[in-house]
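Here we show just some of the chains, and they stay where they sit in the whole.
We just call them A, B and C in the order they show up, numbering each chain from 1.
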Amino acid sequence: RYGLAEKEDQVGVVTGLAWTSVGGDLLQIEALKLPGKGRMKTTGKLGEVMKESIDAASSYVRSVAPQIGVKPPKFEKVDIHVHVPEGATPKDGPSAGIAMVTSIVSVLTGIPVRKDIAMTGEVTLRGNVLPIGGLKEKLLAALRGGIKTVLIPAENEKDLAEIPDNVKEGLEIIPVSHVREVLPRALVRMPEAVEWDEEAEEAAAAAAAKAAIPGQGAVAH
Amino acid sequence: RYGLAEKEDQVGVVTGLAWTSVGGDLLQIEALKLPGKGRMKTTGKLGEVMKESIDAASSYVRSVAPQIGVKPPKFEKVDIHVHVPEGATPKDGPSAGIAMVTSIVSVLTGIPVRKDIAMTGEVTLRGNVLPIGGLKEKLLAALRGGIKTVLIPAENEKDLAEIPDNVKEGLEIIPVSHVREVLPRALVRMPEAVEWDEEAEEAAAAAAAKAAIPGQGAVAH
Amino acid sequence: RYGLAEKEDQVGVVTGLAWTSVGGDLLQIEALKLPGKGRMKTTGKLGEVMKESIDAASSYVRSVAPQIGVKPPKFEKVDIHVHVPEGATPKDGPSAGIAMVTSIVSVLTGIPVRKDIAMTGEVTLRGNVLPIGGLKEKLLAALRGGIKTVLIPAENEKDLAEIPDNVKEGLEIIPVSHVREVLPRALVRMPEAVEWDEEAEEAAAAAAAKAAIPGQGAVAH
């Protein structure tokens, strides 16, 4: 059962690329945002390295929250669940990092991910994209699955020499070196940045709290 | 000891289908809703993959809560316990996913599950139904156990060619590709959706809180 | 050292039946209710399956709390400790389920358990009783230990054909298929049900809270 591209643009749903001993495959990544307390849940028989890559993706997103239109306190009021179907298949490795970032940004902003794009690349805490293995197998799987555009790490560009011509002709292959090159291509539109000045917010919060203190409202005697 | 269909429609009780080295069997799934704090407990010697499938089922249900008539804050006030008897038999795998979704929806809404239906299918965080193994053995177990209707993943429809005619004649076999095709068939009636507008709710909550603040009630001097 | 029946009716003390490679034995189960926060502690070198059977027993009891005269908020104010002496002997398996239910109901209600009754049977989250193994060895141990009455799963009734006549004559053997057949026989008296209407309770709680708010009591100026 080979993976196929999604049929519609969806929020939180990103297509990654997996490389195993039997070849490449598409990797559907799903994320949900739920009312909660800032917890991150991950399921899908994920190994420790993949779980850590989700942690790194999540911290990166938190660190750029205002740039994607999310005020930081939001993170304390939601739980995020990242799931990688098919649940019986073990998955591991860091190469889904930029897909994880994209999935988390999508659920936080409510902006869908383009259905015909796939991506592979480790992400660092600063949003840098690191090279991955199995490029050839991953591109073949993307082509077979109906993907139109594939984002790959800039450091893997040199490996394109070994890729068959028909694959390179059938896919738009875009090398990226930072998440800021990923999001504009993966999301159907870019989120607008929000002003976030921690001190101003604290002042506002304090004012709101004061208004609610008994005996300090408009009590006339 | 072969499993048999339930004798009455019950809340939280769903019949799944298991496939082991010695053939297929019915899998009774039980769920209870208890006053609590949003905790999920699972018992019945369940493997990690089955536990994760319950996590995914639970998050899916939370994500569609208003559609099934449940206001999201409800989740923070209940604990849900999912148990799969017989407690000494190890169980694993993701294929009970849609049965887990049905069981959780049933206990949250108080709507019973039809007694003569069984189901098999992995569920994703979006409610998609993924294919499973052992279809033949599972259908034989369903027929033997007195089940009338079996929900199977649409992607397994192609495997029906290998199923003996008497089995296909003795069972109503319904392929499904999303949970939204499962619930109307599995529940004795569908829950009504509830309006849920997070901002309106927050306003209401704030108003209620204000009314309770000392010195701001109707105190006449 | 063979187990013997208890010498008096006691609260929280139930006689189960164990089956090991060297035969059957009585299994004393002890429970205590302590002021606490809704925690469950289990000791006695119990395996995972037996611990899960205590979880299932506990959830079943919580789900029928008003029927046994216990208001649900009570559970958040007590800890329950279930211990199975002899602490150096490993114990496992689900067959002490109905004994665990009986023990928990006894400590919660303060109603003693009859001293000359023993019981064996897995319990499900709905209170159904599932069959067990080692019936013959367990009944021999009961007889040897001075037990008068043994509750067994209805599904094990067919195994009575293989039990020696002297055992069947020396014991009152009662097949049960649900916990509701267990409690009236095991407890020295049945608890009275309590009215529990969640909404009424919430209203009462709110009223009590309001009365305690400063500035809203009977303050005359």
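Points to keep in mind about this one:
What we mean here is this: a contact is a pair of C-beta atoms (placed from the backbone, for glycine too) under 8 Å apart; a residue touches a chain by one contact, two chains touch by 3 or more.
This is a predicted model, so every value here is computed, not measured.
Here 3 copies are displayed; the structure file describes the full homo-oligomeric complex as 6 copies.
We adopt the following convention: only the chains that are shown with their structure count from here on.
Taken as a graph of touching chains, this assembly is arranged as a line, each chain contacting the next along an open chain of partners. Located most centrally within the structure is B, per distance between chain CA means and the overall CA mean.
Between the CA-based centres of chain A and chain C the separation comes to 49 Å, rounded to the whole angstrom. The multi-chain contact residues of chain C, meaning those touching 2 or more other chains, are 215. Across the complex, chain B meets chain A through its residues 48-49, 52-53, 55-56, 59-60, 62-63, 72-73, 75, 93-94, 97, 122, 124-126, 128, 130-131, 155, 210, 213-216, 221.
Listing the residues of chain A that touch chain B in their complex gives 1, 10, 12-13, 28, 30-32, 34-35, 41, 43-45, 81, 83, 85-88, 212, 214-215, 217, 219, 221.
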